[in-house]
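A protein chain is absent from this complex, but the other protein chains hold their places.
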Amino acid sequence: MTLADGALLQRLQVLEDREAIRELIARYGPLADGGNAAGVAALWTENGRYEISGFGSATGHREIAALISGKTHQQLMSDGCAHILGPVSMKIDGDEAVAVGHSLVLRWAGDRFEVARVAANRWELVRTAQGWRVDLRKNALLTGEEAARALLSLPA
Amino acid sequence: MTLADGALLQRLQVLEDREAIRELIARYGPLADGGNAAGVAALWTENGRYEISGFGSATGHREIAALISGKTHQQLMSDGCAHILGPVSMKIDGDEAVAVGHSLVLRWAGDRFEVARVAANRWELVRTAQGWRVDLRKNALLTGEEAARALLSLPA
Partner (left out) sequence: MTLADGALLQRLQVLEDREAIRELIARYGPLADGGNAAGVAALWTENGRYEISGFGSATGHREIAALISGKTHQQLMSDGCAHILGPVSMKIDGDEAVAVGHSLVLRWAGDRFEVARVAANRWELVRTAQGWRVDLRKNALLTGEEAARALLSLPA
């Protein structure tokens, strides 16, 4: 392989990595609203963590799956809900990446849809043998707290 | 061309396909809210179908265009509306693809914006001589029904 080919492969790899991370994050909403607990958990690494400010945190596939199969989320699904993400801005550094963006939860209130949650998200991702996975997702409501806003800053 | 080139072209093609599908779907909202009936219809194949649960369905360019030029959508545009899609998760299999994701319709109610629709979407796409087109889009309100949630599951 020539040197030029190497540079070209590197450029292709960057695009593939960004595409894989975008796809991984795009799966969260459909999997969550479809009630696929194992599918949601599998977005994370084995010991990955999901911290939801003011709600608690879940570590590892079993605990993350329980967020979906648990009472709160099942009630939300039965009411009618949508976990919608905004676009993510991301930065990849070798086998690690950070992505930031917003998330919304809409809920059917019986006669109208209400905006149940508006949150900031920071996703810390790692490249594994199975592809990119979430190692840590932090989520915090944008209700005026500086700590939530801080999640939205991407490393320089 | 060497074997390495072939693999490389294949990887490039996958990225181009994903980009083309994302662009196709991203056009729906701006075309619909811009009132471009022919433009919306052209996102579909000639005999493509758009099924809107609880509203009906449209088959082929003429019927799909009529959804935009028709009274309901024109009233919505005149009120002030936004058809906003969430990110899509997609899976391509040769010349066919499936994408899933959420959609929102926001409406100006004269003194405030209201969330008029929150729906699940399943897009079945095919590669045509003119590029990727929608063969079937299914849309259903996320008001608690299992059938709507089922639209969000991506083939394994």
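When the chains are written out, they are named A and B in that same order, and each has its own residue count from 1.
The rule is short, and it goes like this: a contact is a pair of C-beta atoms (placed from the backbone, for glycine too) under 8 Å apart; a residue touches a chain by one contact, two chains touch by 3 or more.
Keep in mind it's a predicted model, so treat the numbers as computed, not measured.
Enquirer: Give the residue, chosen from B:Arg22, B:His61, B:Arg122 or B:Arg137, that touches the chain omitted from the document.
Expert: For the chain that is not drawn, the touching residue is B:Arg22.
Enquirer: Would you write out the residues of chain B that touch the absent chain, in ascending order?
Expert: 1, 5, 8-9, 12, 15-16, 19, 22-23, 25-27, 29-31, 33-36, 77-82, 84-85, 87, 106, 108, 112-115
Enquirer: Tell me, which residues in chain A touch the chain that this view leaves out?
Expert: 4, 8, 11-12, 15, 18, 86-90, 100-102, 104, 114-120, 141-145, 148-150, 152-154
In the analysis below, only the chains that are shown with their structure count from here on.
Enquirer: From the C-alpha centre of chain A to that of chain B, how far is it in Å?
Expert: 22
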